[in-house]
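Of the protein chains in this complex, one is absent; all others appear in place.
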């Protein structure tokens, strides 16, 4: 997954971009980068690591100009090496161009092969590089015209910010897979993946960059283009389930409220008698509060998260056995002892982590552990930017709920229904969302995706693909 | 504040010490150190920074031996420079000796002056160094005899672990100011500030190292000495209020439960009609849950904490104004809008942070903000190891509740009563605790403390000192 | 300037490449890189800094395979930033390809513009990238056929090593501007800029890679191609004057001997009565020994070089005045006091350094300072890989010998004649060499060069260009 930010017309553009990335750190902890423009040239700094470690004052001071774009990355495509860090900067016939991308391009492989067949060279293994080749290859004169020309050829999810010597451009795919919002801070414009970045910058949330919209910021102000015709929406429901920060607005709704509603629906759908509701922190908290409110069973923070995880953690190798999730979570034994516990988490991926957490709770003395997942079973990999494992590694792709329950050693296990996932929509629930990870309904590039999944997993696991 | 750990008889002592410090990182983020012993010599590594950043595999590999002590430090005395990092290691007539100290010695200044008057030299500015001088200066032959001789001369708070070439020694002051627990992992002994360190090591909690107890670990096993006569206890109540981790046992009680009880008592003492209870994360969470349970008002996690704070954070200087608490906390506006909010925090120190948090909640649209503090007003500085500002900087030392309320711009403000602080004790509430930060009743070294406070603040603020 | 190395068929290819670069460090101190291949894929590590600082054991251990190429760089074209470091690695239709380049391509700008006009993107500002575009763009199937096709289009100086998943290829421009030698170590092949790299690897010097030769190393052994017809040679005479190490063989002759001969010729051409010959260390030493032998005047090492220069050196800014050359050189006052001194250096570029050195010698008490330069005046910039300033900054391009003498404050000044430069060649002196820096006779790309110089300096300084 990734987070992006763009700043236009601020004397300290690099510093604002830095703060924006800081607020978006949850969207990617592997690498970060900022590119600034001062009217004449682009200056870049990209590095493996965390935002606050990379951008020292000395580094920020070397990034001049009133425009900036930034990127935090957790690899979806491409190895985790320096040359895959974004923003990605090139020179072409019209000057310099830098791009930061959140999403994933489904037909990148084919597009890339075509370019290579015509003699192009690639320097990274990320799908974003192909967009730059397409832009450079276009015969249109103006960069915006080029964008309008090439975007329809790109299948997949993309929230993009581009920077040239004198312009900032934001663009979003017509399905609106990934969030992208527009803010204003005095005379400066801010574009960011989530509103929590606007909040930290004390910028005002104006509106979403709309699906299929291209917004250009330059000397003549802000200009909006909508080159795509009317189009089905496909917002990523998993942003609500897990990815976005609860204090953010995404797809025009507050994430905390949505997530709390998941918990309430879950309490209705899968009630169980118990002494307490315990969330797996931090993503399970709002759903647990919702479950508690609905059921009347007390909410307890009986799993404590170590705040210093996320950095390099050396795991002792020999005499000491595997630590895994234990360095992140510890149980409050005195609360759990002899109690019937409802454990709330947002998803089960491979099942191994859930199994460990159930064990921690049980080892702490819980009499019963009822696991409730605030989303449907994750049965299909994401091809639109979320870093999920291959289908064969997804436990729910291969096993039914009862056998998953046995594997994770819970007393009972229940998932939220797909229907309840859309509790917040009165009409046509789910119509505006992509829930392919739960349903296998891939809204774009289904052919390419089917091909990829088949080649990885064989026929058995692709049966449901249509 | 500081955290300490000791490992005896484990082939990977350095790695266990590292894990222990990792679990105790909340007790000090400024520097960390580990010293190991292999029967022949001591090997040390101390550094400014966080445990997981300092102790790479390469560093751990250079720390051989089956015994180790470790320390995390947030400066209470002494500047924050490398030479003040602990464990502190010396050579003296009987060989090498290393010590890690949690606490603060009230009469360190006088003891140090005496040593210097007799020609001693000091290389750090930390109070711990004087203990080593006293040990080296003792005429007793054995280190344990020396300890027994010198400890009665030391006034103040100390949980200590010592390491020699072949012995690990743990000691705790007779008042038991700071926690110190004993655990066992197979044939290895573990000593640590809190039980959360034992949990991560998968060591079993045996018992507390008792106030006034000296425990020696060597080839002949574990030996306990209690050189002090019966003595009043003075456990630090602030460990319950704020410092210890909620999943820890401290002073034989679970911190989460105690803290939740504070919230329940607060709901009884200072009820107010409202739409929701919102904790200041993370320390305010258990009290907020208690307040919610008692009052029936829903608990909401409407302030979100940025998990990546704690590292170096460069604050932009010029055009952008001061960020302060905003980089740590953000409000969930959609939850707070138009609502009456009870905000739960554990203390108000200078008042500036509370003021900013109230503003964040109000800016998010809250109609009313009722601030509830799950402890009494902090009116006196701590001289036993907690890093509090000088008395004149404590807002509650100078202003009454109403004027504090005005300063922090809350609609109402209430503190927990000192009496309710001891809700968990049926008989003689508070008798076993130090609550000097709330009452000015300093259990040891009152003369020295009075002198220090007077010289800093003048007579006015010392009036209540007795 | 740059240095390159290639290793074929050695189990520790990365380590041999590292040693080779270490021996070639004098050819570039700005950045260094090694790329290895193990039959399947390429692994790269490039970094700003010195070879011995970059390639720790940990880094070398991450570079697997039996083939490697390496590069040390002192920028000639392109800014000094990470993305301009070499070897330069790409993916194209035929797989992965990495290249290390010593030299400079005169028509790179035009070639690049053509590619950009056809939609290509560039990620570095170095001229080497255009070679990769040409290779990827070629319609030939095999990489070697592609090389044969494109090399004739490239004007300029190039000694190249290429690495693919399974082949190492070395190539040299038909003029043979830059040196490139072939060695053998048991069953392994070594290609390197200078023989001093072979010496450190204990590899046997076989022969030069010939001008215009392409040598391919793969499973079928070593294969030589000579796609160019008979061609004028243009070896860089400045390699003899300054650049190559004295212990190397370059262009089939030993550099020390050549350089010593320059000193002997200089003694014949420009004798002067004096007490001692003093070289400017280290490059002036062999010529000074030659001058001393010829003249009978004693050689003295009366200027001492600080061996720790070359690293970052912080120059105090305020109260202390400019240090310049003083941190590199110090005079032995007691030797120079009251003496007539002949100072031997290899060149005068801007004149500022020479002026400072003369001052150091005079301040040390020398009665007379006679400056002798073991090469003709540097009057034209190099466009074939040596990092010279623009023509207008070359003192000898604008002033005659007498006014240079005044500027550097020497008592007398003499340069070596162009004729004597070729003392080592009996027949057709200079015919096989490029001496454009002394004569303005640019053997290839003269049109492009003339254009560049004119646009930089105006007509006055280009008068001699023909």
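Things worth noting here:
Per-chain numbering from 1; labels A, B and C assigned in written order.
In the analysis below, a contact is a pair of C-beta atoms (placed from the backbone, for glycine too) under 8 Å apart; a residue touches a chain by one contact, two chains touch by 3 or more.
Predicted model, so just to flag it, every value in this text is computed and none were measured.
Although it is not drawn here, the omitted chain touches the following shown chains in the complete assembly: B, C. When you scan C:67, C:302 or C:434 for touch with the missing chain, the hit is C:302. Considering C:249, C:358 or C:421, the position touching the chain not shown turns out to be C:249 (whole complex). Although one chain is not displayed, chain C still touches it through residues 10-12, 15-16, 18-19, 22-23, 25-26, 50-53, 55-57, 60, 196, 199-200, 202, 245-247, 249, 254, 256-257, 282, 285-286, 289, 292-293, 298-302, 304, 306-308, 310-314, 316, 318-320, 323, 326-327, 330-335.
Across the interface with the omitted chain, chain B contributes residues 82, 89-93, 113, 116-123, 125, 132-133, 136-138.
Following the convention adopted for this analysis, only the chains that are shown with their structure count from here on.
Ranked by separation of Cα centres from chain C, the top chain is B. The distance from the centre of chain A to the centre of chain C, with each centre set as the mean of the Cα atoms, comes to 49 Å.
Averaging C-alpha coordinates per chain places the centre of chain B 62 Å away from that of chain C.
Separating the centre of chain A from that of chain B, both taken as means of CA atoms, is a distance of 37 Å. Looking at chain B, no residue sits in touch with two or more other chains.
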